[in-house]
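And now, chain A:
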Amino acid sequence: MMLSVRDLRVSFRTEDGLVQAIDGVSFDLAEGEILGVVGESGSGKTVSLLAVMGLITDPNAVIEGSIRYKGRELVGLPARELRRLRGNEIAMIFQDPMTALTPVYTIGWQIAEQIRAHHRISKAKALARVEELLAEVNFPNPREAMSRYPHQLSGGMRQRAVIAMALSCNPALLVADEPTTALDVTVQAGILDLVRKLRATHNSAVVFITHDMGVVSELADRVMVMYAGRVVERGSRSELFSDPRHPYTRALLDSIPPLTGDKPSRLSSIPGSPPSLLRLPQGCAFGPRCPVRYEPCATERPALGTGVHAAACLREVEA
Partner candidate 1 sequence: MIYAILRRFGQMLFVMFGISVIVFLIFFATPGSDPAARIAGRNASPEVLEAVRHSFGFDRPLYVQYGLMIKKIFITGDLTSFVNRGWKVVPAVLDAIPVTLSLVFGAAILWVIVSVIIGIAAAATRDSWLDKLLMALGLLGISMPVYWLGEVMNLISQSRYHDTWLFSWVPPLGYKPLMSDPKGWFLTLVIPWITLAVLYIGIYGRVLRAAIIESMQEDFIRTARAKGLSETRILLRHALRTSLIAFVTLFGLDFGALVGGSALLTEVVFGLNGIGKLTYDAMQNLDLPMIMATVMYASMFVVLANAVVDFIYILLDPRVRTS
Partner candidate 2 sequence: MASLAVFLMIVLACLSAPLYARWAGVDPFTSTLDAVIQIGGVEVPVMEASTEGLGLGYTPIGPTWELGNYFLGADSQGRDVMARLLYGGLNSLLIAGAATVFTLILGTAAGLIAGYFGGITDTLLSRFLDILWAFPIYLLAISLSIVMIAKGISIGPIQIESGSLWLPIIIIGIVYVPYVARPIRGQVLSLRNSEFVLAAINLGVPGRRILWRDIQPNVTTTLIVFVPLMMALNMLTESALSFLSIGVQPPAASWGTIIQDGQALLYTRPLVALAPGLAIAISVMALNVFGDGLRDALDPRSKVQLGRA
């Protein structure tokens, strides 16, 4: 297992009390695998990945649990060690490509900066590598693109540049936080193709966050569904889509309007709204909104099973 997260818990001390952003997240990732993480805002998906990257800089954050990368424990690792891994073996790309790059340097310079931060090579060699990378991510004219500034590129191009930058040191793990959300659909398809191709050529594992089930179905090998800071279901893509075991997953899938069949008179949605992370309900976090809840749900917190396809639902355990 390349990445092994066990019982990760992240909380923030705030003026209003302790916010439990994630509460006991565990998952594994093998080499070359693509894991999709799905959930609403506030579900903890971004925080989990930031924790893996060691990018939580808030001094009021408390991180507990275990994150093992290639056997090495990342929680509690000194900053300098983490920095050697970041950008080098574990890379991350963020949601909004428009603001992700520093406006005052060319993209060639910025990508080269990352390479030279981790490897001792000459500037000329680094720039040559940058050109290769830009070609890989389908820039039509890589040499010219290198001397462009971020504001001269469109959103899609910027995201490609960001991806090129993330891959520059051949990371074993690529983390992507909603990489296509800010882009329009046609551009989206291009980016997804790119990620697939790159997984094939670089053999990097990918964890990506999205709230779009369509993207999940296109890209993920395995899926993890999060709600209120907890994992509520995990499984392979086919298992999840054909046999969703958690009521939340089912509701998410149901809310996608169908392409075929009868036209529904109303779009189905999940009633209510996600709970405040300051005051999580006792028992199951999804309970108050769940269509199949029953008495024990209010007091007993369901555990995620250990199987490959598991759901944290008392109903499931029963069944």
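Here is the rule we go by: a contact is a pair of C-beta atoms (placed from the backbone, for glycine too) under 8 Å apart; a residue touches a chain by one contact, two chains touch by 3 or more; residues count from 1.
Inclusion criterion for the candidates: all candidates are chains of the complex that A comes from, given by their letters.
Not measured: the values here are computed from a predicted model.
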| query | Considering only this complex, which of 1 or 2 touches chain A? | reply | 1
| query | Taking the complex as given, what residues does chain A use to touch candidate 1? | reply | 53, 55, 57, 83-88, 91-94, 96, 99-105, 113-114, 117-118, 149, 151-152, 162, 165-166
